[in-house]
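As you look at this complex, bear in mind that one protein chain is not there, while each of the others sits in place.
Then we have subunit A:
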Amino acid sequence: MNINTNLKEQNTYDAIVIGSGISGGWAAKELTEKGLNVLMLERGMNVEHIKDYDSAMKAPWEFEHAGKLTEEQKRTHPVQTRDYPYQEANEKWWVNDLDCPYTEDKRFDWYRGFHVGGKSLTWGRQSYRFSDHNFEDNKKDGHGNDWPIRYKDLTKWYDYVEQFAGISGQAENWPLLPDGKFLPPMDLNCVEKSVKERIEKHYNKSRILTIGRTANLTVPHKGRGSCQYRNLCSRGCPFGAYFSTQSSTLPAAMATKRLTVRPYSIVNHIIYDKDTKKAKGVMVIDAKTNESIEFYAKIVFVNGSTLGSTFILLNSTSDAHPNGLGNASGQLGHNLMDHHFRCGASGSAVGFEDKYTYGRRANGIYVPRYQNVGNDKRDYLRGFGYQGGASRGSWHEEVAELEFGGDFKDKLSFPADTWSMGLGGFGEMLPYYENKVYIDHTRKDKWGQSVLAIDCEYKENEKKMRIDMMNDAAEMLEASGIKNVKTFDNECYPGMAIHEMGTARMGNDPKESVLNKWNQMHEVSNVFVTDGSCMPSIACQNPSLTFMALTARAADYAVKELKKGNI
């Protein structure tokens, strides 16, 4: 093939970062700050901080459909509409499913957003460290492969990313949930405080309740404004008060003047050079023109979201890598995991009629995992944590079925006398080799690419855990004096937690894993994968903070290796 030399020079960078979400933004920031010229490729549109948050300042009555989706939106977004994330106010952050279909061997809800910032704009912002329990569980119970790192390997990187991102929270000295470098915590409300006191007393502090640790600023931080308690985060924050690529990592990377962002750039595959045994760049499909373009670099960071990255790697085949790049282990695409949730218990709190809330806190409470540690033994492995909270709503129990009229209306104008308090479990899913993704060549997306097929399900361990997720919640609420406690299980399918992970796992043994302890491919030394696909297990905590720490650590290593001439 003849390649125009000038063009080749123009299209050559020190590093390419595939994806612009939470981990891609961190990769771009770290690599540019360490002196590399970086090209960040994003498959979707550009989103400019604040300016493009169209709905951020709208009042409820400024939305045409009062927040509801139209039939046309349901038609074009059949997957995104399966659960709540896709809404009128944030509709532009979600993909048109008809453009990018995938095959569901079993139901898997794949929520995606194609735009600069990715899911960093819409994420739940809950930010928890993993503990050594989490890093050791695979080894202890034999499920999955051993993590090649332990908490001590990540401690300083957690410190580092927390201090930059701005995580508010309360230190608790809880072994399963290490404390971090926190901004001041948000407040628990009066009902949550009462529940906290009573749970901790009843269980003699073998269970605790704390305020959620969240990437929302409680004080101004690094030029960003603090949270205004509007609870409209998923529209994009005009105050920059939560961590996103746009509010945080992108401005830092741009400040180095070494970052180029190219939107509408779908990475189809990584180009492998059999002579150097390294990646030499990537092949991009321009999402608008369908033109194919090659970009070249010494290092490639793959941060296209777990399944996005895994697709690219599986699609990067060559004589040397017939089953996908760096896939001699056969583990690429396997061990897909997601948290299981949507079950727990709720009830009502009485005796707080003289109290109300002021402001809308975009955060809730957290009960860290307490199962299968110490004397707590269950009939399943691993465990779960709870998220939830209390609020005084406008739900009036005494309203008759389908009531109407003036009294009814006036009743709805005042808060209810009771508060409601709920606990929803977030459970760990084990890694199972047979939960997998692969490329389905029988179908094509809008750009002519084959599509991903997903074959994933929860199994017995998760099903057993769900029973405890309901019953423990009910027990704790009852012990806290909550009335009318009811358990719920609203059914959960993999993908719904939007915490999909595990399909390019790290490990010490190249025969058992795709990446080494530096998130570097065992077989292709200049390719690093630092999004959720790298995770050998998923614990029960929200994972994004761990992606940030792993990314910063891997970028540090990659640049050192590059400077030593090892890459």
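Note that a residue touches a chain if its C-beta (ideal position, glycine included) is under 8 Å from a C-beta of that chain, and two chains touch if they have at least 3 such contacts; residues count from 1.
By definition in this document, contacts and distances are computed from a predicted model.
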item: Undisplayed chain, where the name is taken from the UniProt record, one of "ABC transporter substrate-binding protein", "Gluconate 2-dehydrogenase subunit 3", "sn-glycerol-3-phosphate transport system permease protein UgpA" or "LLM class flavin-dependent oxidoreductase"; value: "Gluconate 2-dehydrogenase subunit 3"
item: Residue among A:197, A:353, A:376 or A:509 that touches the chain left out of view; value: A:353
item: Contact partner of the left-out chain, one of A:403, A:434 or A:489; value: A:403
item: Of A:8, A:51 or A:65, the one touching the omitted chain in the full complex; value: A:65
item: Contacting the left-out chain in the complete assembly, out of A:110, A:123, A:370 or A:547; value: A:123
item: Contact footprint on subunit A, counting only the chain that is left out; value: 57, 59-61, 63-72, 74, 78, 81-85, 119, 122-124, 186-190, 192-193, 228-231, 233-234, 353-364, 387, 389, 391, 393-396, 399-406, 409-410, 412-416, 420, 422, 424, 498
